[in-house]
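Only one structure is covered here, and it is reproduced in the block below.
Only one protein chain is missing from this complex, and each of the others stays in its spot.
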Amino acid sequence: MKKLIRFFLVSALVSGIILYAISSLNQSEGYSSGNTLTIFNWGDYIDMDLVKQFEKETGIKIVYETFDSNEAMMTKIEQGGTSYDIAVPSEYMIDKMRQEDLLIPLNHNKLPNLQYIDDRFMDLPFDPDNKYSVPYFWGTVGITYNPTLLPNKEFKSWHDLWDPDLKNEIILIDGAREIIGMGLNSLGYSLNDTDPKHLAEAYNKLQKLTPNIKAIVGDENKLLMQNNEAAVAVLWSGDAADIMWENEDIDYVIPEEGSNLWFDNIVIPKTAKNVEAAHQFINFLLDPKIAAQNTEYVAYSTPNKEALKYMDPEMVQDERFYPSPELTDKLEVYENLGKKNLSIYNDLFLEFKMYRK
Amino acid sequence: MNNRKMRNLFMIPYALWIILFVVTPIILVAYYSFFDIEGYFSFANYKKFFTPVYLKMTLSSFWYAFLITFFSLIIAYPTALCLTRTKHKQLWLLLIIVPSWVNLLLKAYAFIGIFGKYGPPNQFLEWLGIGTKQILFTDFSFIFVSVYIFIPFMILPIFNALNELPSSLMDAATDLGASKWTTFKRVIFPLTIDGVKTGCQIVFIPALSLFMLTRLIAGNRVITLGTAIEQHFLVTQDWGMGATIAVFLIIFMFIIMILTGTRKRGV
Partner (left out) sequence: MVFNMERRTTPFAKIYLIAIFIILYAPIFFLIFYSFNSGGTMSHFKGFTLEWYRSLLDDKRLLIIVLNTFAIALISALIATIVGVFGALAIYSFKKRQTKNTVLSLNNILIVSPDVIMGASFLILFTIAGIHLGFMSVLLSHIAFSIPIVVLLVLPKLNEMQPSLIDAAKDLGATEWQVLTRVIFPYITPGIFAGFFMALTYSLDDFAVTFFVTGNGFSTLSVEIYSLARRGISLNINALSTVLFLFTMILIVIYYFLQQRSHVKTMGVRK
């Protein structure tokens, strides 16, 4: 009994010490002061030096939180509880949040740097006139492959994935829209298609792909491709860029039937407390030099046309990550299909995953 | 009796916890399960659960959970047994628990590296001349890693049970002429069955709702009820269907508890 009590007392004491350390650290970092800006972003999706720079220039203290999925982020914002001033959802989520009245309209007068964004990426269906959001990073979905592991294999179209030689060689992203969309695209349909007949066709076609699939993973596909665990993967362009940085053999291609054009945009949720600072921060990020520095860190494609001038020309001229307008015209942005259709997509995808055995 | 008052006083925090954090969420979950994706009150979710897809998923979850529990048990029991015979038991026990404090995602990434094409096992196979095999994304790797994660949970209760056995019992059995195996079968194991049951409960039940590992190690080749719930809650935001599956999970849990419930008295 004595041993118990002693143990508990020691633990309580240690906890007390840790708590004290936390509060004093928080104070020294200025987290308890008044003028704060709360940011909710993907993990490792900003150059933290820029955050510090912003704090120094404006005296505003930034509170930073991260999430790992759009839906998780939206659930948290919906529930209230925390007042995020800035969030960075993907485009389909912005559409949803817009419709559910979770966003504050942006005051473009406070965002003069908006002019530097490439017009191609403005006024898109998920947020007409960019009333609520500003593009942050964008990219495509395509095929990464390792030519040294697959000599004589070309990947020009989605159809090439169905090649029987590719048995157990392909990694797919764990995304219902991406995969069902891939099925639809390969049949020539739009990836926003909701026609049950077309969906059934796509599903059947996808089932035929099953023998070629090694795994359906989320973010780990980067790790796997880097390690040459698989020869082919369907990935987002941002991931592809990271992989190619580590493993120089790998190549990335956007299939010719078309594919998905995705965006991560910055929004101000309804529950924001410091709207003024939020605008300041957005404008700060839109500054071409700042955007250039951020892009060099994050390594995804920036929508900031002016920023391209300050970046490494090799990166900027790489058609794989900065495709020409002709190519981007062929790509589609996800539309919000509504809960019912989304549910159908997800059920199909779940069945597809289970089919594999 | 004034001790009853004291006892009730002590029970209050626990009772509070049950009401707030167990009963209320159950009610919430049950409530949500009756709403379909459009937000209308309906039994559609329950109907959906009884379709082949979900029934297959349930069976598959149970099967994997069973396998994981089984392997955890046959590896953990001898480990606990050997542990009780060492000198610094508590130290070794703690050392077995410590790896479980390292973040799960990190360990999964480590396993991706280890079981990968160029990891140590495959290099060993190469050296033997057998050639590399696909270890990742197989049932084997999934069960292996799951057992790895659950082992400390299985060892602890069994170790506690074993530790309390008076050695006089063992001596008595040997004196009466029993072999080591008989001693184990007739004396040791039955006396530790409570620990085994607890261990199985702590492993089997959560194994039904595994979703991280199915994603990372099994590459989504294995779909458990947990995966489906996560999908529904997060991706589709069909809280109704997710809640329905959760209701069934809870029902299954009750059934398992009843089946393996304690009925006896002490020795």
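Some notes on this structure:
Should a chain be cited, it is by its letter among A and B, assigned in written order, with residues numbered from 1 in that chain.
The criterion applied here is as follows: a residue touches a chain if its C-beta (ideal position, glycine included) is under 8 Å from a C-beta of that chain, and two chains touch if they have at least 3 such contacts.
Owing to the predicted nature of the structure, the values given are computational and were not obtained by experimental measurement.
For the chain that is not shown, the touched chains among those present are A, B, taking the whole complex. Between the chain not shown and the residues A:Q53, A:T75, A:S190 or A:T328, the one that touches is A:T75. Of the listed residues B:L55, B:L104 or B:I130, the one in contact with the hidden chain in the full complex is B:L104. Summarising the interface, subunit B meets the missing chain with residues 3, 6-7, 10-11, 13-15, 17-18, 20-26, 28-29, 75, 78-79, 81-88, 90-92, 94-107, 109-111, 113-114, 116, 118, 148, 151-153, 156-157, 160-168, 170, 194-195, 198, 201-202, 205-206, 208-209, 211, 225-226, 229-230, 233-234, 239, 242-243, 246, 249-250, 252-254, 257-258, 261-263, 266-267. Contact residues of subunit A toward the unshown chain are 1, 3-4, 7-8, 11-12, 14-15, 18-19, 21-22, 25-26, 29, 31, 38, 42-45, 63-68, 72, 75-76, 79-83, 218-220, 222-223, 226-227, 242, 246.
In this text, only the chains that are shown with their structure count from here on.
Considering their complex, residues 37-38, 53, 56-57, 60, 109, 112-113, 116-118, 134, 136-137, 215-216, 218-221, 223, 228, 231-238, 241 of subunit B touch subunit A. Put simply, subunit A touches subunit B in their complex at residues 69, 71-72, 74-75, 168, 171, 174, 176, 214-218, 220, 223-224, 227-229, 339-340, 342-343, 346-347, 350-351, 353-354, 356-357.
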